[in-house]
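Note that one protein chain is taken out, while the other chains of the complex remain in position.
Chain lettering (A, B, C, D and E) follows the sequence in which the chains are written, and residue indices restart at 1 in each chain.
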Amino acid sequence: MIPTHRMKLINIVANAALEERLSDIAEAHAASGYTVLDARGAGSAGLQTGVLEGGSNILFMLIVPEAKLDEVLADIEKLMKRGHHLAAFITDTQVLRREKFNA
Amino acid sequence: MIPTHRMKLINIVANAALEERLSDIAEAHAASGYTVLDARGAGSAGLQTGVLEGGSNILFMLIVPEAKLDEVLADIEKLMKRGHHLAAFITDTQVLRREKFNA
Amino acid sequence: MIPTHRMKLINIVANAALEERLSDIAEAHAASGYTVLDARGAGSAGLQTGVLEGGSNILFMLIVPEAKLDEVLADIEKLMKRGHHLAAFITDTQVLRREKFNA
Amino acid sequence: MEVSNLLIPAVLFFALGFVAQGVKSDLKFPPDLAKALSIYLLIGIGLKGGIELAHADLGHALHAVAAALVLGFGLPLVAYAILLAGRLDKLNASAIAAHYGSVSAGTFLTAIAYLEAQQIEFESYPVIMLAIMESPAIIVGLLLARISRRGRGDEDARENHMGELLRDAFTNGSVILLLGAMVIGVVVEPESLATITPFYKVLFMGVLSLFLLEMGMEAGKRIAEFGRAGVFLISFGVAMPLIGAAAGIAVGHAWLGFGEGGVLLVAVLGASASYIAVPPAMRLAVPEANPSYYLTLSLGVTFPFNVLVGIPFYHYAIRHLLA
Amino acid sequence: MEVSNLLIPAVLFFALGFVAQGVKSDLKFPPDLAKALSIYLLIGIGLKGGIELAHADLGHALHAVAAALVLGFGLPLVAYAILLAGRLDKLNASAIAAHYGSVSAGTFLTAIAYLEAQQIEFESYPVIMLAIMESPAIIVGLLLARISRRGRGDEDARENHMGELLRDAFTNGSVILLLGAMVIGVVVEPESLATITPFYKVLFMGVLSLFLLEMGMEAGKRIAEFGRAGVFLISFGVAMPLIGAAAGIAVGHAWLGFGEGGVLLVAVLGASASYIAVPPAMRLAVPEANPSYYLTLSLGVTFPFNVLVGIPFYHYAIRHLLA
Partner (left out) sequence: MEVSNLLIPAVLFFALGFVAQGVKSDLKFPPDLAKALSIYLLIGIGLKGGIELAHADLGHALHAVAAALVLGFGLPLVAYAILLAGRLDKLNASAIAAHYGSVSAGTFLTAIAYLEAQQIEFESYPVIMLAIMESPAIIVGLLLARISRRGRGDEDARENHMGELLRDAFTNGSVILLLGAMVIGVVVEPESLATITPFYKVLFMGVLSLFLLEMGMEAGKRIAEFGRAGVFLISFGVAMPLIGAAAGIAVGHAWLGFGEGGVLLVAVLGASASYIAVPPAMRLAVPEANPSYYLTLSLGVTFPFNVLVGIPFYHYAIRHLLA
């Protein structure tokens, strides 16, 4: 049986302009990496058609060991406190090769 | 510790032509918003290379409070009953800021 | 109440060149289908801006019945053993219409 | 007819894409490129049609429109009958039929490139017919599906509301681009149009070649789905264009009295099947049908057949007919 | 002024997109297409400006730059005052104000197409002013927001560090493209530039028409958000361009002494609101503001108003002023 390891997948949907801020957060907490997908949608900030940069979303995915979850969420909370419009949701996940995600 | 709140993430992979129907469902149930990503793939409807509109998928993501899950799934079931080819799967998730997802 | 069925969602983030290998694995295990999204990111293989094919990621999503999980993971492990740079993580998910995912 | 007639960029780029797929090349096109190119091509044809419509004979134009409606409404019925005869279920038959009543702009433009390479004149009306023929086929498909569903009692207000049904057929993206650009081509003064022709006209054949390269790859990918479609449907994909071409030749020659070039274009309107405008329309209108069938037939069978074999063959037949 | 003046491709393609959205067409553009087209257009304007700057009179150029700075710093303050008078919160007012100090390249280019269609001459300096006017507006928006935040004590080092604040304003993507291309247009020898002009100049108006088609659709999508914005903001979106146009006409006529064409272009610089460069800048600089407000106003109200009504109206007013 292939061993898998419990970790946390942090998902953030926000405007594309926030990509650099989010990857900085990933680095600040020494995450093994991050994944970004282009997205569109709608929410409190209105319609995001993905056509203009000011109306384009990204889905930012960050896998971290549970120990790191809270410190990362604290930084995301800071962004939201500052007023940034974003949706953040965390999912339990099982990764292959724990060491890849430096835990 | 940053408080998170249990909600349901509904994922739907369907042809791009269904995007409007799906966002209508999100609105009909007063979801706080929705997220759409372009996708390709394969399934019972055959190969979806994403090159032609008739063969392009989207991944439609909708986060709802557990209380709303069933009514939304009922509408998706309707689409499938009508014959639409789509894959729907629901994941537990923990959101930041419960109020953002109007619950 | 709409019935849902427990399955496993296998997520793989890898270079776009691996797409064919991954869809072959899905076929080999008679999965009902697969979903692919274009992505970028960063990891042990360095920065993947998504601009050049050599630096473009995909997010490959594969839903399988729990019974099939291990055999699929074994094939992914093989890819990693061979040296391929990829991140693989599995999430519990509830699907609509069990039969669609041939279980 | 010399081989050199077939060695035109449009055909060769399509073949290149088809071969690239055949040899399992890792050649990849950004998925959105084809969508952007087809938007450009539809606008380009629309403008061309509008400019010509501006100084066209109204009488002839109306005849062309009427002929387009006859083909657009008639061919799907023929296709439907054949498919039912082949024991295909009614809903899949309805969806496939709609594709064959509509047209493939890529095939049509390849035929134009084929004619221009041989300096063969052709009438401008077929361009107008192209714009007309998208909608009727969609409507027929919708109606056939409605009838097929009768008594199944799982009617759905939204899908079957007649008003929305017609709206969808006329507000189809391709229709909007073709007709919209056609109107612009009619109303804008020549010197003002001249500012955009370098983009839409001078580049046109080059952009088409790039589009056909990608379509060749798409067609190639569909071959893997032939098994799923089965022998009957695959042969339908070759037989139906022949029937459509015959109908087109009859209409273009006997009714519209076009010359060699014009008749070939009408033949191609009849012979080709839509793979851009109709599939998304059928996704919504006939969700029960399996997209793998109609995409494989229109894109994987009929399209390559027309581009590589059909066009020169129809041309050959027309030559003999007119001689 | 005959109607035919408005029947130019730029305006008609915008209208087509707007209508397509209105009739709920399923017409879709690949999201990245507009981004690619706007990159092309900004480089194209920049090159044009640079080539003209190369043999421009330095004195006049400096005056134009000064005038651009006055408009860029002044108009946002006017907008801000009006918005506060309308009881809008300070942070949303700051973000919206920045959009109106900046410019819309799409509107500006439509005005150029409008002038060229009527063979009306125009000075080249407004192109330089366009490149200048992005940054000041962003800076004013940042400063206004900073002041509004005073004493709220939730200051944040990163967002508010003056250095980075200025850097963001000057390294804005659109600014880099406009100024960078302008420099290239100045330093490259004519015969060497000639190798790229077929791409950046000959195709320009055609590419613009395609861009405006997509922008028409985007503008149409925004109408659904009018309710959210409310009557006051929507009317601001119509009133502010009139104020901006008046300021532009005053500056272009009284200060810069431009002719009919040049004055119209300055009027459009004043009247138009940015929907490409400024929104992402405000996302970072004034995150508390609601993007739905400023996108709906600049893209859904002011842009269509200027393209369909404003340009001919400003032109009409200028004609009377000069007569």
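Basically, a contact is a pair of C-beta atoms (placed from the backbone, for glycine too) under 8 Å apart; a residue touches a chain by one contact, two chains touch by 3 or more.
What you see is a predicted model; the values in this text were computed from it and never measured.
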- Message: Among the chains you can see, which ones touch the chain that has been omitted?
- Response: A, C, D, E
- Message: With the missing chain put back, one of E:Glu52, E:Asp168, E:Glu260 or E:Glu288 would touch it. Which one?
- Response: E:Asp168
- Sole residue of D:Ile8, D:Leu233, D:Val263 or D:Ala285 that reaches the chain not shown, by the stated touch rule: D:Ile8
- Touching residue (missing chain; options D:Ala54, D:Ala117 or D:Leu166): D:Ala117
- Tell me, which residues in chain D touch the chain that this view leaves out? 4, 7-9, 12-13, 16, 19-20, 23-33, 113, 116-117, 202-203, 205-207, 209-210, 213
- Missing-chain contacts mapped onto chain C: 15-18, 21, 38, 40, 44-47, 49-56, 78-79, 81-85
- Hey, which chain E residues sit against the chain that's not shown? 32, 35-36, 39-40, 43, 167-168, 171-173, 176-177, 180-181, 183-184, 187-189, 191-193, 195-200, 203, 280-281
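Methods note: only the chains that are shown with their structure count from here on.
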- Message: Shortest hop count from chain A to chain E along touching chains?
- Response: 1
- Candidate from B-D, B-E or C-D with the same interface as A-E, over half of contact pairs in common: B-D
- Item | Whole-Å gap between the CA centroids of chain B and chain C | 19
- Task: Express in whole angstrom the distance between the two chain centres, defined as the mean CA positions of chain A and chain D.
- Result: 44
- Message: Where in chain C do residues touch two or more of the other chains?
- Response: 37-38, 91-92
- Residues of chain D touching 2+ other chains? 35, 173, 280
- If you go through all the chains, which pairs of them touch? A-B, A-C, A-E, B-C, B-D, B-E, C-D, D-E
